[in-house]
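The complex appears here minus one protein chain, its other protein chains still in place.
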Amino acid sequence: MSLTQKLINDGNAAVDEMLAGIMAAHPDHLWRPDHAPRAAVAKNGPRPGKVAIVVGGGSGHEPTFLGYVGKGLADACAVGNVFASPPPQPAVDAALAANGGAGVLFLYGNYAGDVMNFDMASELLEMEGVEVRTVLTTDDIASAPRDQREKRRGVAGNVFIFKAAGAAADLMMPIDEVERVARHANDRTFTMGVALSSCSLPQTRRPSFDLPMGEMEIGMGIHGEPGVRRGPLRTANEVVDEIMDAILAEMNAPAGDRVAVLVNSLGSTPLMELYIMNARVAERLRSAGLTVHRTLVGPYCTSLEMAGASITVMHLDDELQRLLDHPCDCAMFRQG
Amino acid sequence: MSLTQKLINDGNAAVDEMLAGIMAAHPDHLWRPDHAPRAAVAKNGPRPGKVAIVVGGGSGHEPTFLGYVGKGLADACAVGNVFASPPPQPAVDAALAANGGAGVLFLYGNYAGDVMNFDMASELLEMEGVEVRTVLTTDDIASAPRDQREKRRGVAGNVFIFKAAGAAADLMMPIDEVERVARHANDRTFTMGVALSSCSLPQTRRPSFDLPMGEMEIGMGIHGEPGVRRGPLRTANEVVDEIMDAILAEMNAPAGDRVAVLVNSLGSTPLMELYIMNARVAERLRSAGLTVHRTLVGPYCTSLEMAGASITVMHLDDELQRLLDHPCDCAMFRQG
Amino acid sequence: MDFTTGDLKNLFVAMAARMTAERDKLCALDGVIGDADHGIAMEQGTKAAADAAQAADGTLQDVFNAAAKGFLNAVGASSGPLYATALLRAGKAAGPRASMPRDELRAAIAAMREGIAQRGKAEPGQKTMLDAWAPAADAASAGETADAIAAAARQGAEATRDMVAALGRAARLGERSLGHPDPGAVSAAMLIEEICSAMRGPAS
Partner (left out) sequence: MDFTTGDLKNLFVAMAARMTAERDKLCALDGVIGDADHGIAMEQGTKAAADAAQAADGTLQDVFNAAAKGFLNAVGASSGPLYATALLRAGKAAGPRASMPRDELRAAIAAMREGIAQRGKAEPGQKTMLDAWAPAADAASAGETADAIAAAARQGAEATRDMVAALGRAARLGERSLGHPDPGAVSAAMLIEEICSAMRGPAS
């Protein structure tokens, strides 16, 4: 079988070369501490008295996580290998570089590997006298039943959750408050996705899984992990309806409430398809009596070149709405 | 042969459904005149005394063209079918909606179909007493020899050229000046791309062309038109070197000059690969003695789900640099 | 039996049916040297032309004009302005009449060729649809039979295989365009076949 088509040099060097290219492109937004090539820190943002938001995870989800480092959002990021949690050291380096003396919030998706590595980083930081809190994102409603929310994965909802927590920290809220906001944002954020093709790792350049033409994987994660079930590929409206049925049931929002929406590409699904989906998402929310306060559409949280999409809905309240509206200026995301 | 995997409803309705989804997502940025569903106009931007920048072309290149409509950039856009120039009417509608009495600049890529349709629109507008100028973008250096620059295609360089002209208009320059800026920006913008896979139209859902694994198409357009030649797929650095050799030779910039760079995905090539390419682009520019003033990396001008990438370099002078730095606020692109 | 506005409306319906049937073939031809959408443009354009013609009242010219506008607005692309201009010219040739002798469809073919050449700033030999329309128009103007006109169009389309494109998307391909017929010329020959079939009179 031939290798998948990629513009890379050496699969093992892909993450480090990507980082070099990111630093070359965004010198006004990002820097890396000496001797910590896998930690990226916001040029603007971290400051004395401010809680440091440190995000991170495996590579291959760009612009998540690096792209959300910047003023008003995350302060620093620990970068792992492709689909692999970073080891503790970059998380420690990122936290120390961003630390403003008001505590550090580790905020990342709920995966076994990330939890083990970030927990080790927390222990190391606490040994250095840095106060560390951890909030895991668990927005993927397809990844565990409702009564086991804490077992769910964190996926594209990261964008809204990071945004809310980042704004809270930028507003100089104390660590207790920032942690509360992050948990609250996570509690009110719901995502579900479908995959239409596999991705392939740069090291192997083989499809991570087989997905025959004409089929889709429902409840797909963002690492090529299988979803809940496989079924025939259906129309955009049918797919949106299945996802929105699930999200609306979970969210259980009374008519009149406001939401934020993210229609996200898993990689190779183009904007045309995402906007076709969004037309239906908007229709479904309207008929549920909900007001869309903000819509993001595009590749915000990806799985390399996987085809597919996810829909995220954040159930807003006044606080979350204000935090989402707060300006931010990151290498790959700007607002306000 | 089975159909390509797409999240759509009906191929023939794809463009109109996409537009519905765009309008639902970006009500603060875009509106459509009644009875002109294929014309999108900036909510903020067009105003009395300001030259109206009207861009347009086929669909399937999102965020080009619609995404660049907004304050500080284009004022309106005419939307065609997939890979098909819009007919004259939406261009007329877009121009009339954006017209501030200071003239209209039609600014679009050089394709036979677009030229015929926009020229018909110009005639119709002139009959209504609206002054119309036209500037064609011709940045694709692979599409004709250097001495036939006027025959070249307009591709991802559109982003920089639209940006410069849009800023000039936003600064209330008169139509002669805006036209001059657009031509000047086009003259100094150079793009070349490669494709690693075909795309497929929503109506047929068949690959537009065959590209065997292990090969790439060099000098690819943004509609699936074949490039200059086909060759074995090479490493990112080799591909970048071939493109940069061609661009640097054309651009012929003395050491010490400044440039803007766009490393663009044709659709399914993910950020990881683009940033790996950018690491090499930055290296090549540095060793040519050139300073990178600004770098954009991402899917800025696409061909549906085609895999591949293009590199655009704009050779800056003080004026172009100032215009690129000018703020803009569009549905799919923000700056400043 | 004269060629009436009703016959003209039927001709557009026949063209639309033909383009629907040939859509994927035309897209595949366009995929080789263009952007793979020519079949879609022709299907949508002829369908819109047929619908607009159907809804039109008035003379042959009115019906041609309505069809032109329908084609143009549905399609854009290259085919839109080219065929819209062609149909406007054909309408002018047919004039404000309720019907005309079937023979005068020859003049319509010649007028269409003129419209395309003018709108596209095209000449024969540049590997475009004109390479089917021009020989067909020459045969029509020379008073040849419907069969001969259709054959001239088909041969013209076939001959584009050996041309290097000088206009349109394929012009960027240079020598790589050799060996493949021009999709616009192939669809043109099909449309001309439909016109020639109308020229022969209604199937009895």
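Letters A, B and C mark the chains in the order given here, with residues in each chain numbered from 1 onward.
Heads up, the rule we're going with is that a residue touches a chain if its C-beta (ideal position, glycine included) is under 8 Å from a C-beta of that chain, and two chains touch if they have at least 3 such contacts.
Remember, it's a predicted structure, so these values are computed and weren't measured experimentally.
Note that the undisplayed chain, when the full complex is considered, contacts A. Looking at A:21, A:80 or A:103, the residue that reaches the missing chain in the full complex is A:80.
Contact with the chain that does not appear here is found for just one residue of A:100, A:113 or A:174, A:113. Against the chain not shown here, subunit A presents residues 12, 58, 80-89, 111-113, 116-117, 120, 143-144, 151, 153, 201, 203-204, 206-209, 221, 223-226, 229.
Here, only the chains that are shown with their structure count from here on.
Any chain bridging subunit B and subunit C, meaning touching each of them, is missing here; the list is empty. Distances between chain centres, each the mean of the C-alpha atoms, put A farthest from subunit C.
The innermost chain, defined by the distance from its C-alpha mean to the mean of all protein C-alpha atoms, is B. Subunit A and subunit B, compared by their mean Cα positions, are separated by 29 Å.
Note on chain placement: the centre of subunit A and the centre of subunit C lie 53 Å apart, centres being C-alpha means. Multi-chain contact residues of subunit B, defined as those touching 2 or more other chains: 82. Shared interface positions of subunit C, i.e. residues touching 2 or more other chains, are not present.
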